[in-house]
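In this view, the complex is presented without one of its protein chains, the others remaining in place.
Order of writing sets the labels: A and B. Residues in every chain begin at 1.
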Amino acid sequence: MEIIVDIVSGLIAQMQKPTLAFLIGGMALAAFGSKLEIPEPVYKFIVFLLLMKVGLGAGISIREANFIDLAIPAVGAALVGIAIVLLGSGTLARLRGVSSMDGMATAGLFGAVSASTLAAGMAMLDEEGIAYEGFIGALYPFMDIAALVTAILLARLSAERKAAAETTAQPGGAVAVGKPGSDNGEMIRGILSETFRSAAISALLLGLALGILARPDSVYENFYDVLFRGLLSILMLIMGMEAWSRLSELRQVAHAYIAYGLLAPLAHGALGFGAGLIVHQLTGFSGGGVVLLAVMAASSSDISGPPTLRGALPEANPSAYVGTSTGLGTPVAILSIPLWIALANMTIGV
Amino acid sequence: MEIIVDIVSGLIAQMQKPTLAFLIGGMALAAFGSKLEIPEPVYKFIVFLLLMKVGLGAGISIREANFIDLAIPAVGAALVGIAIVLLGSGTLARLRGVSSMDGMATAGLFGAVSASTLAAGMAMLDEEGIAYEGFIGALYPFMDIAALVTAILLARLSAERKAAAETTAQPGGAVAVGKPGSDNGEMIRGILSETFRSAAISALLLGLALGILARPDSVYENFYDVLFRGLLSILMLIMGMEAWSRLSELRQVAHAYIAYGLLAPLAHGALGFGAGLIVHQLTGFSGGGVVLLAVMAASSSDISGPPTLRGALPEANPSAYVGTSTGLGTPVAILSIPLWIALANMTIGV
Partner (left out) sequence: MEIIVDIVSGLIAQMQKPTLAFLIGGMALAAFGSKLEIPEPVYKFIVFLLLMKVGLGAGISIREANFIDLAIPAVGAALVGIAIVLLGSGTLARLRGVSSMDGMATAGLFGAVSASTLAAGMAMLDEEGIAYEGFIGALYPFMDIAALVTAILLARLSAERKAAAETTAQPGGAVAVGKPGSDNGEMIRGILSETFRSAAISALLLGLALGILARPDSVYENFYDVLFRGLLSILMLIMGMEAWSRLSELRQVAHAYIAYGLLAPLAHGALGFGAGLIVHQLTGFSGGGVVLLAVMAASSSDISGPPTLRGALPEANPSAYVGTSTGLGTPVAILSIPLWIALANMTIGV
């Protein structure tokens, strides 16, 4: 009995932390039918500032980091991104009512990373006074790009196989419009270039490059870092409102998306947590770092992913993948951050 | 003679305080024909931040407040809001050239509260080092909603009576389109729901709820409170420019609006001040609190009120009520803040 009281009071304490409280507040506002809106340009600017903060912070830390300490978690992050997409292709994309194209797009979005969720994880670790590697933001593009490229490749290959099968079945029919297998290299280059040029990844890489090559420490400490927590509170509010309003879109798609949106962040987070534990054994990666790898894995892309997928997989239905990701995946991922902190505390101590 | 010099130099010192100086600067810019513009999304975001600051601050204070200490000023605030509207219905709405509908809409707007004016009052008390109850922001919705509901109800009832009288006078004429008295309850529910969902009130209530239920203290102190004064200076600038450009609209409406716009804020402020003194006697309400109750009463709604009135009283002329409120009511209310401070100083000491 006492344990239940402990868990409930622990849960309430977590919900009261600014990050989660603003997310829940945003959902409550939208449920209540509030007309409050944060203007789009302000939203975009807040996201830019958070990405610069994450990128600059990581870049500044990389200057003093050991190559191996950095390379091993980076490889781990990329592998987790690929594993999440393969998992999605073996589950969601095979369920009833889910087209292979839509399923792969959704899996790609869930494998990609949300900067806001990562920032929320950092803020919650800061609130708890738990340390983590400064370079952690640099792992973001590894997981993000690995997942997007894998998902788009698999979806394209499956579309080609299908088109080839149809051509074979109807020998007198039209010639398949699927691209020949030979230009896969070109397709990968296209996806990579599209992803690197996306607003989110390029802001993050800019921050990283400036942090590594220039000396932005004073402006980082006196501006980007100072505004971080406050801007994140507003972003959480926006994401809560957005999540609630996207939920209605899910009524129009298969039930499988709802199950995936609720369970996948937990499964992916566990995958990221496991990878983090291995990196911890290999390099002494901190407990806070393990938590943030789990948070990145649990998160689904809300800024860079959707336009990349829309460009690469125009046949996929955005209501399915954006609705599942923004309406369910993101709030579940943010609300489960305390879980990874508790788990890290239980396993390796933080 | 010396007294006049004292008053004039006191007045100049007040005008030099940032809050008033930026308001006057904004009016000067507009009078000068400057093309300077603060983009609309930035304006909306600044208002949102100020409302969150006021709401969060009030919510955090309510946690430790005594119920009675809070309930008595809240009842006082609601009564002042109703009294202001009744006063307007007995004066402005009966003057020559003022339609009953327009008069009631204007009285409603003057009874409702301006978050920016309240924020200016708080900033000026802070500048003077005068203390006030932290929960004061929580009184805002009581006065605001009481005034808007009263004004809309009175205007609707008067329209019905008029329609009924016309139907009686022209027995063979068309049936009155006025709503039957029986659905007044529904009308009130509609007004309340409209008001609670408005951007301003819902942002304030969100801040209040987060302040009471969550623990946003750190983000409040390190972000919302830090940016408050600076953002307010920009808001005052915008309001000054807006006031000047609205003045021209008043040329097209009856002179009665000009007299009302100049005198009503002072009369309403005195009413709020009197209510504040009574609350001071009953609960030991601070002198700063009395000043802020007067400031709220003197203010007229610039954000939440106009759309609510436009929705509920589509027959009323926005040039009349918005012009009077934004062009005259708001600058007079802000410029008279030093008056209430001086009055509080003379009566109960602050």
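Things to note:
Just so we're on the same page, a residue touches a chain if its C-beta (ideal position, glycine included) is under 8 Å from a C-beta of that chain, and two chains touch if they have at least 3 such contacts.
Note that the coordinates shown come from a computational prediction; the quantities given were computed from them, not determined experimentally.
Contact with the undisplayed chain is limited, among A:Ala199, A:Leu262 or A:Ile348, to A:Ala199. Interface note: of B:Glu37, B:Glu166, B:Glu186 or B:Asp217, the residue touching the hidden chain in the full complex is B:Glu37.
The omitted chain makes contact with just one of the residues A:Val8, A:Ala131, A:Ala165 or A:Ala209: A:Ala209. Where subunit B meets the omitted chain, the residues involved are 15-18, 21-22, 25, 28-29, 32-42, 127, 226-227, 229-231, 233, 237.
One chain is missing from the display, and on subunit A it is touched by residues 39-42, 44-45, 48, 193, 196-199, 202-203, 206, 209-210, 213-216, 218-219, 222-224, 227.
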